[in-house]
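This is the structure I have questions about; it appears just below.
Note that this complex is displayed minus one protein chain, with the remaining chains in position.
Labels for the chains are A and B, by order of writing; each one numbers its residues from 1.
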Amino acid sequence: MKKGVAITGMGIVSAIGNSVEENLQALLTSKSGLAVSKHLQTRHKNNIKVGEVGFTNAEIAQQLQLSEDNNFTRTSLLGCLAAKQALEQARINDISTYRTGLISATTVGGMDMTENYWKQFETNPEVQKYISSHHAGDSTEKIATVLGITGYVTTISTACSSAANAIMLGARLIKAGKLDRVVVGGTDALSKFTINGFKSLMILSETNCTPFDANRNGLNLGEAAAYLVLESDEVVAAQNKSVLAYVSGYGNANDAFHQTASSKTGEGAYLAMKKALKIAGLNPSAIDYVNAHGTATQNNDLSESEALQRIFKEEIPDFSSTKAFTGHTLAAAGAVEAVFSVLALQQNSVFANLGFRTPMPETGLTPVTQLQKKKLKHVQSNSFGFGGNCSSLIFSKA
Amino acid sequence: MKTCYIHSVVSISAQDSFAEDGVISEIQEHADYKISAIHPQYRDFISLSQLRRMSPAVKMGVAASKKALMEAKLDQPDAIITGSGLGCMADTETFLNTLIKNDEQFLTPTAFIQSTHNTVAGQIALGLKCKAYNTTYAHGSISFESALIDAQLQIEAGEANNILVGGVDELGSEFVDYVHLVEQKQTQPIQVSLSEGATFCVLSSEKKEGAVAVLKAVETHSKIAEKNIVSEMQAFLKRNKVDASEIDAVILGINGDAFDVYYQNIEEVFPKTDLLLYKKYIGEYFTASAFAFWMGTQLIEGETLPKDFYIHKSDSKPYKNVLLYNQFKGSQHSFILLTQQ
Partner (left out) sequence: MDALKQELKENIIEQLNLEEFTVKDIDNDDALFGDGLGLDSIDALELIVMLDKDYGIKLTDPEKSKEIFQSINVLAEYITEHRTK
């Protein structure tokens, strides 16, 4: 078993809390953050449940002490909050002591502002500042500026697997000795664009989602930002850092089946999970808990279940989807669930798959439905997105 | 550590770079503030039933990648890595405009599905039924370079042998106008046209027949102060054991705006070296620097580039080491070193 890359800090802002501690409390008490949206105005407001962060944009801007004329989108605001928390927990005071990078992920980018001002861009000079903040890289640049990172900075955008890929890349760069430490994760804000997009695919649920349930009827969208700080063994030793957990395995594969739907055999998911196990040097039987992608769509949950059965055969480990807590946070999901996986390891707890009642007839699989205390050594976390992009990560106890 | 050989570089741009022989015979002048790429006959590369949903970005990406794979005689790459600064802008505009016009009703999914940044990489994988590592970078002017770094990392580590890498951005029809509008308010705005294009290549750990150059190094820096740009560039060269005097050509992302001072600083270090620009002829867009990559490999391969690209040209001699440098509004700096095999 190979040790992996050390995680020394985490930060998260989601529908179930504005810090790691708040998120943990919600997970331990099985308290969902899904509700009718308060801040985001949409025609569909009363017909859907979303996982919305409690702060308004103004409140976050104030916390970050931004100037009045800033052009931070909500995606950037959420990202900066969470990334700062991660650096603080990792006790990084002087960012330039070591070669430090930032790899963020997003799909919404600046769309939360763009969609509101689109028809005013031509004529209203006051909102034109949001034209340059539309592109996906902008939120990452904003986070880099706030954190003081000036070297290797980049953005990954592979739909719902984005942040998992960011974590994977960060781990690879540290292992290859290209960076000493790296902040990795993702951020996505709620937007009318994504809400209407998923609605047009008819995979948005009107009630709280029920992953892996026979009667599941779609996902809830969420917004969040979550980041991990990864550091090389040399830095951990030199600075006597506490290690929260290790990124011990990672895998990226493509389903190559359809632009949005997953193959019946869950091929991409299966390959990604298999690769992650190989990197970690683990047999499937070593996995104690799988934090599933589990969006509660007809397609994903069936496909992912197939993949779980192909990997774990008769011995499927305890698994749950935490998306009924936070909603599906799109590009941030891989990082949100990475934080949850680390918390699971630290707390020796498997978090509940809320809302589940009846196993799917095709598989008969039952996730963990109530908080379960259990000794955990290795947790596998899945994130699958449009474009067939499938990623899987394995976290191991420190 | 394995060497990263470049096997085929294919580029669709506002110049005739996608021509059969892969050589631009004559430069086309462009005057408009926005210019389309010269689009090939996509039916030669993509079936009609697939074409119907594809935006220009996807068409350019799929066509360029197919040609790159064909020229490298490769059926299935071990990884597909793309970069796109703005992603699929055309479908984003379509979905957004319909959303606003219909007040969030009667929306159809096609434009939404095709609007994500990773659509190009996803469609390429779908067409090849390629289940390998697949990812998309979307970080402004270093989207393509980020893809190169990932690919080189895998090849050096022996994790993959043949990787398809590309950069693509499309013009769209509305957002580009807003970008132009805001740009004109700058004291010294971008002087070149805003444009689109796609450049794809195959990177390989093996030197096979048809290898054109070596990707020696690629680095990105989020921020570099103007006073430090020369020392940073020299440090880059030093890390790769190359002296400035050994560089045979420098290709710069000059676009006429105030941040060209960065390029001016670099030019002063190379008084006798061939200097080239390209955005005047293929426009500015987030992955335009991928065209410079195409140019660099052309030079090393011994192909002739139209003289229009040259700021300074010496007597012809073989190009052994070519340096590429690009930045955008003082950020997203990238250095690429290409060498002969």
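We take it that contacts are C-beta pairs under 8 Å (C-beta built on N, C-alpha and C of every residue); 3 or more make two chains touch, one makes a residue touch a chain.
This structure is a prediction, so every number in the text was calculated from the model and none was measured.
Enquirer: Out of A:A35, A:V127, A:A261 or A:A398, which residue would touch the omitted chain in the full complex?
Expert: Considering all chains, including the one not shown, the answer is A:A261.
Enquirer: Pick from B:I113, B:L164, B:I190 or B:V322: which residue touches the chain that isn't shown?
Expert: Missing-chain contact among the listed residues: B:I113.
Enquirer: Where the complex has a chain not shown, which of A:V36, A:M202 or A:A237 is the residue touching it?
Expert: A:M202
Enquirer: Residue by residue, what part of chain B touches the chain that was omitted?
Expert: Residue positions of chain B that touch the missing chain: 48-49, 51-53, 106-110, 113.
Enquirer: For chain A, which positions touch the chain that isn't shown here?
Expert: 200-202, 258-261
Throughout what follows, only the chains that are shown with their structure count from here on.
Enquirer: Would you pull the chain B residues touching chain A in the complex into a rising list?
Expert: Contact set of chain B toward chain A: 80, 85-87, 92, 95-97, 99-100, 103-105, 107-109, 112-119, 121-123, 125-126, 128-140, 142-143, 146, 150, 153, 156-157, 175, 177-179, 181-182, 220-224, 286, 331-332.
Enquirer: Using the touch rule from the top, collect the residues of chain A that touch chain B in their complex.
Expert: Interface residues on the chain A side: 42-44, 102, 106-107, 109, 111, 114-115, 118-119, 121-122, 128, 131-132, 134-138, 140-141, 144, 149-159, 165, 169, 172-173, 176, 178, 192-193, 196-197, 199-201, 252-260, 267-268, 271, 385-389.
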